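Sharing a structure, written as structure tokens. Questions coming.
The complex appears here minus one protein chain, its other protein chains still in place.
For reference, chains read A and B in written order, and residue numbers begin at 1 within each chain.
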Amino acid sequence: MTAPPRRRIDQLGALLSAVATAALLLLPFVVFKANRIVPGDPHGLLEVLPRWGATACLGTLAFAGVVALTARGARLRLAAALLGVLAVALAVAAAANALTPPGDKVVRVAPGGAFWLLLACLLLLATDAITRMRPGPALRVLLLALFLVIAGAALAHGTFDNLSVMREYAVNAARFAREVRQHLYLALGSLGAAVIVALPIGILCHRVPRLRSAILGALNLVETIPAIALFGILMAPLGALAAALPRAGELGISGIGAAPAAVALFLYALLPIVANTVVGLKRVSRAAVEAARGMGMTPWQVLRRIELVLALPVILTGIRVVLVQNIGMVTIAALIGGGGLGTFVFQGIGQTAIDLVLLGAIPIVVLAFSAAVLLDALVEVMDRAKA
Amino acid sequence: MLVRLAALALLLAFLLFPQSFAPLFAPLTQYGAPPIYDQGNLLQLALAQLTTVCIAAAASTLVAVGLGILVTRPEGAQFLPLSRSLVNVGQTFPPVAVLAVTVPLVGFGEKPTLIALFAYGLLPIFENTVTGLRSCPPEVLEAANGMGMSARERLLSVELPLALPLIFEGIRLSLVINVGTATIGSTVAAKGLGEVIIAGLLSNNTAFILQGGLVTGLMAVLLYEALAALERRFSRAVQLD
Partner (left out) sequence: MIRIEDLSKQYDATTVVDHVSFSVERNSITVIVGTSGSGKSTLLRMINRLVEPSSGRVLLEGSDTRGEPAHLLRRRIGYVIQGNGLFPHRTVTENIATVPRLLKWDESRIRARVEELLHVFQLDPATYAQAFPHQLSGGQQQRVGVARALAAEPAVLLMDEPFGALDPIIRAKAQEDLLDIQRRFGTTIVLVTHDMDEAFRLGDRVAVMSQGRLLQYDHPATLLTHPADPFVSRMTGVADRAMKLLSLTTAGEAALPGGAAQGPSVPASASLREVLSELLWQGATCAVVLNEDGTPRGQLTVAAILARGRP
């Protein structure tokens, strides 16, 4: 005779609700700055929104809080969290609109601590709900795509135009597109080159164990050199190369700019891919390889059709690590003139303009996160196909 | 072993008597620029960087191990799936971005670097703590319970000691990665070897860049090896199969 499970308050929900409520009460929702440079005046949620707006927003948040505390269904929790995110996003956009005199291009309305904490709590709630749902790879990619489309649409539509970050974007619009492209070229280009070189090296290391420790050791050494140092170190030889061979200069190889960054990223990418290739090949069952050879496949065919295919999930994991790592490291390339979203980050640091920093940092995080989700889904699909 | 001692000797020699290495670096400079970094004491910078890394590591360890213990207890089990997701997500945040967003909050200098290194160092340690605690053989736990150990006694006498090798591995990894990452802290005026590198970038002085980069790399490698030796010395023979 067991009693039915009593309704207990969800601890995570309680924690997040407490933090969110404290944030709303103690921290500013938006910060109003007369121009870019002066420090800002804090404003609370209730101050800046019209009565109905504040009520709608707080009501949605309260609903999300109640759901977080009591509801058990993952889908309901996810829906409530996303509604909350929507409400908070619209509220901050509305606040920006409310505080900006029409036609004014100088004032800056930035999201305040309360906004960030609320967003964080709601996203944590959503993440928890998604994790509990244990979605398959396809669903995860779908959720990501949905989120990106909706966010992209809202940004394109101009909902957030009066928000400080978007103001910075407006000033730097053309450059932004260029830097995003540059960022992706560098990240993906160096990855591509690395895969082409690292895969054969990995296969070699697997086949010839004696080479393994030497090569892995050397690559490990490369990893310990901090990124800015490696970027910088490569500048001299590349500069010399460009000076010696005019053709090289035309190809884009030079001592400054993207070239040293690309080479450094390429070098950093080698270790994870080589290491994962070796591990992946090691884990291929000997029995499968024996059977294939017994069937009359040539070694090349065995490699291509059996070993690499079975090792693919592990190799792809290495590629995923590199891609996410690269997207982060390209940020530093900005220091040597390599372009990319890092230019905004470092400019923002230099000018103490957080909005500029965010203009660079947020897309970087979104790119890295999306890459991770996409590649993880790909790895899982490959793994399932095998199992 | 000999190689490591030689490397350590070389590093110390360079940090203590940098000018004696001048002839080595002279060919890398142009227009008579100083071959050895002279805008600050290299030894002090190296130590400052190491200090920052160690403080951040200590904080990361405390928090990450604490959280790791929490989510493996029955009371905290509901937080486990979420913490796993957060770890995955957290690994996609480039440390530079973390650094960049903390500066406006806490200003320039050591603080944002400490925060960024702390946040970035949590993940390997937390992940390894959870894995280590969860891979305790079930019959060992059953025996410990059956003998009358309270949950706390079991945690301290059995689970943590068995998880320690893995936790230590996480701490080691986190420390070594952070030594390299800390160089970026110099872009926000933290004291460290990064400023040597940046000075080199700004004045096109490859010698400076090399000095900063190699010293950091060498420190990272030596730290890694030293911690490995420490772990070997202190761990008892734990064969779990």
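Simple rule for what comes next: a contact is a pair of C-beta atoms (placed from the backbone, for glycine too) under 8 Å apart; a residue touches a chain by one contact, two chains touch by 3 or more.
Predicted model, so just to flag it, every value in this text is computed and none were measured.
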Just to verify: which one of B:38, B:75 or B:153 makes contact with the chain not shown? B:153
Please pick, from B:57, B:162, B:179 or B:201, the residue that touches the omitted chain in the full complex. B:162
Contact residues on chain B toward the hidden chain run 137, 139-150, 153, 157-158, 161-162, 236-241
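We adopt the following convention: only the chains that are shown with their structure count from here on.
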Per the centroid of Cα atoms for each chain, what is the distance between chain A and chain B, given in Å? 22
Complex contacts: residues of chain B adjacent to chain A: 28, 78-79, 81-82, 84-86, 88-89, 91-97, 100-101, 103-104, 176, 179-181, 183-184, 187-188, 194, 197-198, 200-201, 204, 206, 209-210, 212-214, 216-217, 220-221, 224
Spell out the residues on chain A that touch chain B in their complex, using ranges where they run on. 10-12, 124, 127-128, 130-132, 221, 224-230, 232-233, 235-236, 324, 327-329, 331-332, 335-336, 342, 345-346, 348-349, 352, 354, 357-358, 360-361, 364-365, 368-369, 371-372, 376
